[in-house]
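Below is one structure, written out as structure tokens; comments come after it.
The complex is shown incomplete by one protein chain, all other protein chains being positioned as in the whole.
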Amino acid sequence: MAFIPHTRADVEAMLRTIGVARLEDLFDEIPAGLKIKGLDRIPEALNEMQVGRLMSERARCDGGLTSFLGAGAYEHHIPSAVWAITTRGEFYSAYTPYQAEASQGTLQMIYEFQTMIARLTGMDVSNASMYDGASATAEAALMAVRANRRSRAARILVPSTLHPHYRRVALNTTHNQGLRFEEIPYVRESGTLDPAALESLAGEDVTALVIQQPNFFGRLEDVDALTDWAHARGALVIAVVNPMSLALFKPPGRWGTKGVDIAVGEGQPLGVPLSGGGPYFGFMTARMEHVRQMPGRIVGRTLDSAGKGGFTLTLQAREQHIRRAKATSNICTNQGLLMTAATIYLSLMGAEGLKRTAAASHARTRELVALLTRIPGVRAAFQGPFFHECVLQLSRPAAGVLRSLAARGIAGGLDLAPYYPELGSAILTCATETKTTADLERYALALGDALNAAQAA
Amino acid sequence: MSQLPQDLKYTKSHEWVRTRADGSLEIGITDHAQHALGDLVFVEVPEAGRAVKSGDACAVVESVKAASDVYAPVSGEILEGNAQLASAPETVNGDAYGAGWLYRLKPAAGAVQAAQLLSPQDYQKVLDAEAG
Partner (left out) sequence: MALTERVIYEYSAPGRGAADQWPAPTGEAELSDLPAALRRAEAPQLPEVSELDVVRHFTRLSQLNFSIDTHFYPLGSCTMKYNPKACNQYAMLPEFLARHPLAPESHGQGFLACMYELQEMLKEVTGMQGVALSPMAGAHGEFAGVAMIRAYHRARGDDARNEIIVPEAAHGTNPATATMCGCVVREIPVDTQGDVDLDALRAAVGPQTAGIMLTNPSTLGVFERHIEAVARIVHDAGGLLYYDGANLNAILGKVRPGDMGFDVIHMNLHKTFSTPHGGGGPGAGAVGVGERLLPFLPVPLAAKEGERYRWVSEAERPQSIGRLSAFMGNAGVLLRAYIYMRLLGREGMQKVGEFATLNANYLLQRLKDAGFDAAYPRRRASHEFIVTLRRQARELNVTAMDFAKRLLDYGFHAPTTYFPLLVPECLLIEPTETETREVLDAFVAALSQIQKEAEQEPGRVTSAPHTMPVRRLDDVRAARQLDLTWKPTAPS
């Protein structure tokens, strides 16, 4: 029980060595009044067979949906090799690679990850991961304040088309350090950032501009113009990108004339299962000139005492275990195992596989939108192209429609009412390469029925 | 043993201060400090024009195992940081009192008198006490 291997003879011999009579004597420095008698509200132990049965029953409650949900977490095919290797004990049960000679596997993995993410985003350097896309965005804002020494305002412009949860997390993470976020509205017709609203801020001290591409609505921003606008005003640019989309779209390192300063995002599309929201991983890349302002672990290649190449954690003086109160961040544990999965995924997909996946997701979503907007009472909320998500406006309240769809085994999308009430009844829907034409048709049929039923009721 | 040039003043936080012919000050870290930090891998120096008060952190020296702030021993205005150190931080290890200077500063009126700088003998006592 409790995976404790001691025999009775072991315990007796060990207590004798220590020189005490009972286990309880080992706790004689703890004030007696503090010791507890038992843990009454913890259930009795289950053996593995019983736990297996319990968990299988619990899991069954959660299945049975064909999902068209996106909004920051995306269903993609994950090759079996990814998790077969990731869950090997040598990766799964290792610690942070502080002891470099005994951790070359993890260290080289991180170096390969840094390389792949830097190439994908077109940036110079990558760290070894952040918690998720939202926390990476928050850390990027803090980093921009450190890196932009010309700016005194700690003022970050954030589009209202940035993922609403990311906006909340960024605010909640940074407000105690005095960062201010100002939201830039979007144009109602296009669902993209309003350049006129930006123009009204010209001349003010802006520390950084955040640009999400594709934005929360799946729409494409004019990233070149936005990047150049910010740079012309002395602001840094933080890109928030879906790594899968970068197989098709211009990488942040190439936006505008100079490229962005920091690029972050949610790494989940790269081989990480949806898994109810986590564990995922955030990635963060930057221009070389900002590397010392980066949070988190970074691996470098060097030589050993015999002149042979090897890998080690580097630039550690940025981190909490050395610089303590003056560290770039308090982050210690990151999302190493998910980064491992992503590195294996990217190796299997390569540029071609990634592009095919992104393109198929785009094509499937176009097909879905075409099917759904043929239904009376369904129309696209915005004009213009999208990547693999689209906002649809419905003639009936979205919450009820989504409930009827769920009853037919379809997760139709995200109800936007709590986030963007001005859009009325609207849902954000997504299709990826995992959906077949039959899936799309089943969705269309169910949506038509749901709207009709609501009409009739 | 650390060598202590006799023509310099020192601080308890292991900076040295040289008074230049024009009355400006040159500041660096002592040989003892560079030795305690080990091989430096990065030095950040202040930008010219910055006004600093005595005790402000205005430069950073970093080795693989430690990072340390360097404080302004005297109030004044930064004249220049040692630009050579960006690409050659090891200069501080090799020549702490010479080419490894960190920045130059124009002291504010009366600031040098107000600052509590140590003579080489008094700084040696600080070192002896730390070693004790």
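All chains are identified by letter, namely A and B, in their written order; residue positions are counted from 1 within each chain.
Quick note on the criterion: a contact is a pair of C-beta atoms (placed from the backbone, for glycine too) under 8 Å apart; a residue touches a chain by one contact, two chains touch by 3 or more.
Bear in mind that the values here come from a model prediction, so they are computed numbers and not experimental data.
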> Which displayed chains make contact with the chain that has been left out?
Replying inline: A, B
> Which one touches the absent chain: A:Ala153, A:Ala197, A:Ala380 or A:Ala406?
Replying inline: A:Ala406
>> Tell me which of A:Gly19, A:Gly203 or A:Pro421 is the one touching the absent chain.
In response: A:Gly19
>> Touch as defined at the start, partner being the missing chain; which of A:Tyr280, A:Tyr420 or A:Tyr443 qualifies?
In response: A:Tyr280
> When the complex is taken as a whole, what residues of chain B touch the one chain not shown?
Replying inline: 39, 41-42, 63-64, 89-90
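FYI, only the chains that are shown with their structure count from here on.
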> For chain A and chain B, what's the span in angstrom between their mean Cα positions?
Replying inline: 44
> Tell me, which parts of chain A touch chain B in their complex?
Replying inline: 149, 292, 314, 316-318, 322-323, 326
>> Per the contact definition, I'd like the list of chain B residues that touch chain A in the complex.
In response: 41-42, 47, 62-67, 69
